[in-house]
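Let me give you the structure first, and then I'll get to my questions.
Omission of a single protein chain aside, the complex is shown with its protein chains in their original locations.
Chains: A, B and C, in written order; residue numbering restarts at 1 for each.
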Amino acid sequence: MSVRVGILGGTGAVGQRFIQLLDGHPEFELAAITASDDSAGTPYRDAAKWRVDSPIPDDVGDITVRATEPDAVPDDVDLLFSSLPSGVAAEVEPDFAEAGYVISSNSSNARMADDVPLVIPEVNPEHLDVLDVQRDERGWDGALVKNPNCSTIAMVPTLATLDRFGLDRVHVATLQAVSGAGYSGVTSMEIIDNVVPHIGGEESKMETESKKLLGSFDGAEISLHDVDVSASCNRVPTLDGHLENVWAETEEDIEPEDAEDAFRDAPTLDLPSAPDSLIEVFDDPSRPQPRLDRTLGGGMQVAAGGVQSTPSGVQYNCLAHNTIRGAAGASLLNGELLADRGWL
Amino acid sequence: MSVRVGILGGTGAVGQRFIQLLDGHPEFELAAITASDDSAGTPYRDAAKWRVDSPIPDDVGDITVRATEPDAVPDDVDLLFSSLPSGVAAEVEPDFAEAGYVISSNSSNARMADDVPLVIPEVNPEHLDVLDVQRDERGWDGALVKNPNCSTIAMVPTLATLDRFGLDRVHVATLQAVSGAGYSGVTSMEIIDNVVPHIGGEESKMETESKKLLGSFDGAEISLHDVDVSASCNRVPTLDGHLENVWAETEEDIEPEDAEDAFRDAPTLDLPSAPDSLIEVFDDPSRPQPRLDRTLGGGMQVAAGGVQSTPSGVQYNCLAHNTIRGAAGASLLNGELLADRGWL
Amino acid sequence: MSVRVGILGGTGAVGQRFIQLLDGHPEFELAAITASDDSAGTPYRDAAKWRVDSPIPDDVGDITVRATEPDAVPDDVDLLFSSLPSGVAAEVEPDFAEAGYVISSNSSNARMADDVPLVIPEVNPEHLDVLDVQRDERGWDGALVKNPNCSTIAMVPTLATLDRFGLDRVHVATLQAVSGAGYSGVTSMEIIDNVVPHIGGEESKMETESKKLLGSFDGAEISLHDVDVSASCNRVPTLDGHLENVWAETEEDIEPEDAEDAFRDAPTLDLPSAPDSLIEVFDDPSRPQPRLDRTLGGGMQVAAGGVQSTPSGVQYNCLAHNTIRGAAGASLLNGELLADRGWL
Partner (left out) sequence: MSVRVGILGGTGAVGQRFIQLLDGHPEFELAAITASDDSAGTPYRDAAKWRVDSPIPDDVGDITVRATEPDAVPDDVDLLFSSLPSGVAAEVEPDFAEAGYVISSNSSNARMADDVPLVIPEVNPEHLDVLDVQRDERGWDGALVKNPNCSTIAMVPTLATLDRFGLDRVHVATLQAVSGAGYSGVTSMEIIDNVVPHIGGEESKMETESKKLLGSFDGAEISLHDVDVSASCNRVPTLDGHLENVWAETEEDIEPEDAEDAFRDAPTLDLPSAPDSLIEVFDDPSRPQPRLDRTLGGGMQVAAGGVQSTPSGVQYNCLAHNTIRGAAGASLLNGELLADRGWL
């Protein structure tokens, strides 16, 4: 069984990752790519400045890029992945949903909307059912599902497993790769021999999205978790892979082994892009490291290490590939979950 | 008035910074350089693999390197700066002190000893007086004074100014430059396009040294401050400048402006290497940055920025040049304080 | 005696270097800064995104930026430095020259025009006299002088000294810093862990500008040198400093010492920004290196090393700071030469 899928905004950095990840996908067949109006009508090969370290799949290079509007996308496409700039996404994603398309979107708009599921499949798959509310309220035939921000995704899988100890308060410092800002987001003059201790809006995304992802869904409404997250976000000179230093305070005392066991017991899903185990745990306190560990599980695994006790909980480091597990792969996995749960 | 000074272990990275900082010093005259036995007897120019970005001062290049033992150093040298490996320092620094030399040391040994002052001149100059106890107990004519670890120095000046609000608990994530590990401490294969989230012993140094620096001295004994510091230390691909994300919890509520005012009001000293103001405060939340701000005040100033309120205090970023304010400059300033207070 | 100077296009990367270099200049007083229309009317402090590693001089921060047109610049400004984008420069520099201003320009337009002197003061100061032809032909009261491209400047001073042996053919491979492309010219995704073996137009600039700089001037006309230069230009992950591998073929045989002597004997000028010696020669074959040697002579010196004989000449490496000796400092020195030779 094959699902015909499309990509909204397929020429950018995340769009290119979508194409790389969809190449050879067992269930999804790439049938349409949209981009901005000036690219529409040209072959993908010419429209995209391809920078991924594997060549453009041959059949994809020949696809004619379409305009980003519902009329331009064939009706038999069932699922759309979106990596549109959030301003554009805020305008056109509702149009596509209204036109009947199911959208798995990486764009940052609408993530905190009450009736939009914000999902990491291994963490809160049940939130998907808020789509019933969404369809009801908005009168959509399609649907809009979001994945969280790349820095949030690296941390929340670990936090979710610690919630059994009563998650209370979290401090997190991030060391984020330049690819998170898009291909031209960080200039070389800014970041060679340097660190920038500020990423606009990032701290707030981590603080609010975490509360929603860890929240509960009672069939009608998602309640935010009352964990208090305080983030400090830094851009560092790495290409891919967000590393994070986390201090998690819990109601119960935890030994490092308790936390490591919890990490290792994280749920897994039987979906094509889901890793065999969600969290790889390192004994070596110097791991995980971005360059060595970002491609674990094809870039879909989260890595953790350096677990230590603190007076009020544990501290540890975690890592995820920001443009795979943290972006294109996140949307793809949400798409697989949507297919598996019968939402297409 | 000129003081004749020497450097113990003058060929390494910190030793070279000592030489650079002493060049043209208004009060100190470099009279002796020691190194390991295989360098003894050779001109400094040949003994050191000079890597600082200003040339070796001409007269220094011609100095004959001496063995690192009291007999090899002239008696009329009054003050020794030490950047010996800590194992060596633990052996020979007491010998020099016993032989009558006053040593301002950057080496990590003995920093937490009860009768060894661990000093940042603008923070706890009064701790110097524990030298009376030291001389008493050890029967030394000389003296041994320490400065803290480079990562501690970047943070404690800011914490000291916040203690008026009742400093309670601190979380700190560091983004440390490779020079902190010495010239060969971090290989290029380890750190290009990478971050290493572990620096052996560093977290513990930050946690204990901070308590001593912020502690009180009653004329006989230094009492540790009861602040609880929890550190997470990362090596990043920068050359110089340790950047730190700090969350300081205080008994009293603080607004960002309160913290910024406190930073700006940090004490200053009238010593040759002391900066005009101890802490430079940035409004721009993306500052301080290592490459842009590490040389403020000739590398002797601490920079802070990004101050925000948290439910239990403030969070902010701070930065100091790790081999100047955090190492050679720290010892130099301690030496100036020793001279100023009449300990030579 | 003080000359009032202005900067055309003063907010960009080279413009900022002009301001840094003019701060405290013994002869030049900064009296006007122009920028694009949307910056005109605002204080320089707000118009420029300042990224140089020393603070904006206080009095400069308060200067109100002007539009880039002759009417907007005070008449008592005698000398203008230009770092305009070459397209803009091609339009407005002639207007300023016609209005009577003398312009020392770093922009790449018009460098090869017959009546425009392309000058490195220590190499071909006599070419300045082609300004008589320029004024004659164009009817200008002012004048337009150019300095060569940053990659050309690093090499030509060494080639000029080798011409006594009959310079014949040159192969040169460049390893150029990212600042050469402007602040946003090279993205971090392009260059971290990477090299780009192509810089648009750069090879051709090196090949043609060298022939003009090394050419002779008979009082009426500049004749191009017949040296054949073949360049291969690479962008590497360094911030500042262009390093170049040069093979120079000469009619006469040369020993390495001959070349080194020639380098050391390069002419010097008694101008405020001219270095004491033009070319610093290293014995250590691993020098010069960009990070260690780019600030020699305040960034105005050229460094050379690794000189070896080849069957038909010599090979060696050379280096210059691309935004100081290779750009802002080059124009500044040309301005000093213009003042010294009475062209203002």
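What we mean here is this: contacts are C-beta pairs under 8 Å (C-beta built on N, C-alpha and C of every residue); 3 or more make two chains touch, one makes a residue touch a chain.
Since the structure is predicted, the reported quantities are computational estimates derived from the model, not experimental observations.
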item	value
Selected residue (touches chain absent from view) among B:S2, B:T187 or B:S216	B:T187
Footprint left on subunit A by the chain that the document does not show	51, 53, 192-193, 291-292, 295
Where the unshown chain meets subunit C, residue by residue	171, 173, 175, 192-198, 228, 230, 232, 234, 236-239, 243, 245, 247, 285-292, 305-306, 310-311, 315, 317
Subunit B residues touching the omitted chain (full complex)	13, 51, 178-179, 183-193, 237-239
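Here is the rule we use: only the chains that are shown with their structure count from here on.
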item	value
Same or different residue numbers at the subunit B/subunit C copy interface, by half rule	same
Angle, in degrees to the nearest 5, of the Cα rotation that carries subunit A onto subunit C	180
Per-chain Cα centre nearest the global Cα centre, belonging to chain	B
Centre distance in Å when subunit A and subunit C are each reduced to the mean of their C-alpha atoms	47
Centre distance in Å when subunit B and subunit C are each reduced to the mean of their C-alpha atoms	41
Per-residue multi-chain contacts in subunit C, two or more chains	51, 192-193
